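Note that this complex is displayed minus one protein chain, with the remaining chains in position.
Going in written order, the chains are labelled A, B and C, and every chain counts its residues from 1.
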Amino acid sequence: MNSFGTLFRITIFGESHGPSVGINIDGCPAGIDISENDFLEDITRRQGGTQVGTTPRKEADIPIFLTGVFNNKTTGAPLTIIFENNNTRSGDYEKQKAIPRPGHADFTASQKFGGFEDYRGGGHFSGRLTVCVVAAGVVAKKILAKVNKNIVCKAHLKEVGGETDIENGIAKAIQAGDSVGGIVECVVKNLPIGLGEPFFDSAESLISHAVFAIPAVKGIEFGAGFAAAKMFGVAHNDAIQNKEGLTLTNNAGGIVGGITNGNDLTFRIAVKPTSSTPKMQQTYNSETESIENFSVKGRHDLCIALRVPVVLEAVTAIVLADLLLLTQKVERIF
Amino acid sequence: MNSFGTLFRITIFGESHGPSVGINIDGCPAGIDISENDFLEDITRRQGGTQVGTTPRKEADIPIFLTGVFNNKTTGAPLTIIFENNNTRSGDYEKQKAIPRPGHADFTASQKFGGFEDYRGGGHFSGRLTVCVVAAGVVAKKILAKVNKNIVCKAHLKEVGGETDIENGIAKAIQAGDSVGGIVECVVKNLPIGLGEPFFDSAESLISHAVFAIPAVKGIEFGAGFAAAKMFGVAHNDAIQNKEGLTLTNNAGGIVGGITNGNDLTFRIAVKPTSSTPKMQQTYNSETESIENFSVKGRHDLCIALRVPVVLEAVTAIVLADLLLLTQKVERIF
Amino acid sequence: MNSFGTLFRITIFGESHGPSVGINIDGCPAGIDISENDFLEDITRRQGGTQVGTTPRKEADIPIFLTGVFNNKTTGAPLTIIFENNNTRSGDYEKQKAIPRPGHADFTASQKFGGFEDYRGGGHFSGRLTVCVVAAGVVAKKILAKVNKNIVCKAHLKEVGGETDIENGIAKAIQAGDSVGGIVECVVKNLPIGLGEPFFDSAESLISHAVFAIPAVKGIEFGAGFAAAKMFGVAHNDAIQNKEGLTLTNNAGGIVGGITNGNDLTFRIAVKPTSSTPKMQQTYNSETESIENFSVKGRHDLCIALRVPVVLEAVTAIVLADLLLLTQKVERIF
Partner (left out) sequence: MNSFGTLFRITIFGESHGPSVGINIDGCPAGIDISENDFLEDITRRQGGTQVGTTPRKEADIPIFLTGVFNNKTTGAPLTIIFENNNTRSGDYEKQKAIPRPGHADFTASQKFGGFEDYRGGGHFSGRLTVCVVAAGVVAKKILAKVNKNIVCKAHLKEVGGETDIENGIAKAIQAGDSVGGIVECVVKNLPIGLGEPFFDSAESLISHAVFAIPAVKGIEFGAGFAAAKMFGVAHNDAIQNKEGLTLTNNAGGIVGGITNGNDLTFRIAVKPTSSTPKMQQTYNSETESIENFSVKGRHDLCIALRVPVVLEAVTAIVLADLLLLTQKVERIF
C-alpha cells in the first residue's frame, strides 16, 4: 500500500501527469508552525535544476495546504499537502505504451494493474512523487527538533560512478553520454537511545522499508555495512566507553539489537543510474511482437543520485518522527 | 512490534533462557499438511552443530504445534508453534548485568526496557528466536509451492571474512582466534510477476524490513546492488526480451519499480561477525563505573553467517507468502 | 487515526470551513469505471436539501478526482476525491471558541488538540466529511456489484422520535421546536458466505467500527439485536434449511460466529438528535468562567437521521469491499 508509519502515518498519491501529487499525514502532532517558506529550501534542493547532471524541468513546486492547517499551525487533524503538476508534456508518452522502457516500472506496472495504470511519465511510479516525501520530511524534521534541537539529519552524495570526487563522476557520465549511479550517505546526530523494536520493527527494518520506497535505490548498509562481512569480531565490536553508551568506534552505525544506542545513526544507500539514458537500448515491443532498439528522448537527469540526499533525509526524518512518537520521546501537542 | 505481515502475519515471542520460544501465524491458509518431519531439515540446517565455526550447543528443537493444526492440517485458525528451551545455563549470565557486551543488545535493551528485560543469554534478542522464524518459513515455503511447485527459494553463504572459499574464511578466523562476518545470497526462481506495491510496500521494502529482523544483518542489496552505484545506465538497464518480461541481464535482481518482474529475485545480505568473540574486549561497567576488559566465555558461533542461509530463506518465504496472498496468487484454502 | 480498512483502505481529511474535504482510497482495484455522474445520486441523497427537517445549506458537491483515475477508470494507484467547500460563513463561529456547544465535539476536540483544532463549524468533526464517505461508498458499491450484481446494499430510515411514521416524527419535532433522533436500518442481500474473521475482525466488529465513525451514531444491533437479550434460545436460533445455509428466521442478522452466513445482513443504528437545537441550552463559558445559556443560530438539520441512510450504505459497502478482497471473492483488476 501507499502508506507508511504507525503514529505518524503518511499516505502518498498522484501521478506525474495528473493534475497534482500529494501526501496526507495522519497523526501529526498539533501546534506545529507551518508556512510555505519552511518548505522552500528542501524543495529547491530536490529540484537540483542548476546542478550539472540534473534535468532542466522546473516546476514551481509550491506546497498547497489542503487540510489540517489553521492559523498557520497544524491542528492534529490529517494534514494534506498537494503540489500541482504544471509542466507536463503528455504527448511525449502516448506512443510508448507498447514499448516498456528497460529499468522503468512500465512493464511491471502494466502487468500488475492490467494496463489500466496511468503510464504517462511513469505515472504513480514517477520520481515526481518524491516532492511529497520531501514535504512530509520538512514536517518530520520539525518534530525531531522538538525533541532536541541538536538532532541533525543530514544526507550527502558520497560517490558518483565510483568516484568520490563527484564532479569527476558526473564528467565521466557526460563524456560517456550515459546516465550514472551513486552512493548517498545519511547521518543523524543526537538521537535519543531506545528507538526501534527488538524483532520486526528494528530501526534498521523501518528505515530500510521506507528507503526502498525511493525510486532507484538498490541497496542499504548501516555503519560498517558490507565491510563488516569481511571483519573480525574484535575489530567490529564498538567498545562502550561510558554510561551514556558512547562507543570508541561506530561500526554499528548507531543501532544495536535493532535499537538506537545514542551514537550517530549512519547508513548509506546505493542509487542505480537513471533508467532514462540517452544511449540506444533494446526492449520488447508488445505491438510488433519483436525486440526493437530505441532511445529515450526528453528531459531527464543524468544522475538521479544528485537529487536523492534531500529525499533520503526526508524519509529518515519521517521514520524517526514515528519512532519518537512510538517511544513517547515527543509530545502530541507542541 | 514483534509482528510482521498483513495477510500472513507472524508474531514472535520468547527468550533464550525462558521456558520456550514460539511463533504465531495468523492468516495461514487452511488445509496445509503439517507434520513434525516437515520441519526437521530446515531446523537441522539452522543448528549447524556439525559445521566447523558453529556452536556445539545442541537442542532437540522439536516443533510443538500448540494451536491451529487438526488432523495434521492447518485449520485456518491461528497456528502456534513453540520450541522448548532445554539446554540453558542461566548461571553464566547473572553476573553480567552491569557489563554490557559490545555488539550485543545488552545496553540498548536495558535502556529501552528500564532494566526489566530478561538479560540472560540475550533474552528476547537472542539468535535462539530464529528457530521460530525457520518454522514459519517451512509453512511459508509450502504456500509458495502451492502457487507453482517450481518456485525455489534458496540462500547460500557466498563469502566469509572476505573469502569466497568459505573454508579459507573460517580457517582465518580460527587462526585469528576471533569471530568473523560473511555474506549470504538468496535467489528465488519462478516467482509470478506483480508482487509488491508501488510506493511504501515495494518488494524490496518488505524483504529488507523482514531481513533486518535477523540478528547481525547490517546491509542488503538487490541485483547489482552497490555495484550499480558505479555503473552507467545502458550497462545497468536489463533489456526486455519477450512478452513474459525475460531480461538479458538481471541487474535489477528481479524487482523493477518495487514489483517483481518474473526474473530471478536475487539479493545479498551482510552479516557482521558474531558479537561474542573469544578476544579480550573493552566495555563500561556501570557498577564499578569504569571501563574494563573482559572476554566472553562459553559456547558461541565463530561465524554466525554459517547459520543464516536457512533463516534468510525463511524470512524471504514469509514475505513472499504474504505478497502472494495480497495479490491473490494463492488461495486461502488448499 | 483517520483510516479504515486493510486492502481497501480509506483515509479521510478536511475541515468544514477549510478549502476542501477529501478521501483517499488505497488498494482500489484497477479498471473500475469512474465518472462524476456515478456519484450524483448518492451525493444528492445525502444533501437532503428538499426534505423537511434538513438544513437548507446547499453545496455543489461535485467530486474532483485528484489522483488514481485515468481515461475514466481507476488505475490501481491511490484514488483521491476531494470536494470544495464553497458555502461557508466562518464569521458565525469565531466568537464561539470559549463556549463549547453541548453534544458537539467542541470541548473534547479542544482538550485533545490543545486548542489548535480548527473549531469553525465543527472543523474536522463536521458532518460535512460524510460527503467523502459517500463518495468512497459509490466506489465500494461498484466493487460489490462485480462480485454479484444482485448484491443490494440499502439503508432506510425506520423511526424518527419513536414514530415509525416518519412524517409524524418530524412533525413532532417541528412542533416542539427541537431536534430529534431516529433509527436507520441497513439490509444487504445476496452476500457470499464467509466474510469476517473468527475473533477480532468479525463482520460485526468491522461494521460497527466503521459505523461509529458516522457522527451522531450511539448504538448498533445486528438481527434481533437487543430484543435477543429477552428471548429464549429455541426462538432465537435460526433453523438451517438447506446446504446453502438458508435459515427459517434471521435473528442472527446474517452473521454467525462473526462470519456472514449467506442470509440477509441486517442491522440497525441509533442516531441521536442533531446536537444543534434551536432550544435554549446551558454550557460552561471558559472565558467568563461561568455557566451560561445560549441557543444555536444558523442553518442546521432538525433530524440528522434523515441524511444518514446513504452514509450508512456507504460505510457498509466500504467494509464489505474490504472483506470481499480479504476473502478473495473479488479480483484486483476488473
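Just so it is clear, a contact is a pair of C-beta atoms (placed from the backbone, for glycine too) under 8 Å apart; a residue touches a chain by one contact, two chains touch by 3 or more.
Just so it is clear, the model here is predicted, and its values are computed rather than measured.
Of the candidate positions B:112, B:272 or B:307, contact with the unshown chain belongs to B:112. Touch with the chain that is not drawn comes from one residue among C:18, C:31, C:78 or C:253, which is C:253. Taking the complete complex into account, residues 1-4, 12, 100, 102-105, 107-109, 111-112, 124-125, 129, 159, 161-162, 173, 176, 178-183, 193-194, 197-202, 204-206, 208-210, 212-213, 215, 217-234, 236-243, 245, 247-248, 251-253, 256-261, 270-277, 279-284, 286, 289, 291, 305, 327 of subunit C touch the chain not shown. Interface with the hidden chain, as seen from subunit A, comprises residues 6-7, 77, 198, 326-328, 331-332. Touching the omitted chain from subunit B are residues 1-3, 9, 11-15, 18-22, 24, 26-27, 30-31, 66-68, 70, 73-80, 82, 112-114, 116-118, 123-124, 333.
Following the convention adopted for this analysis, only the chains that are shown with their structure count from here on.
For this pair, subunit A with subunit B, the centres built from the Cα atoms lie 26 Å apart. Separating the centre of subunit A from that of subunit C, both taken as means of CA atoms, is a distance of 37 Å. Multi-chain contact residues of subunit B (touching two or more other chains) are listed as 198, 327.
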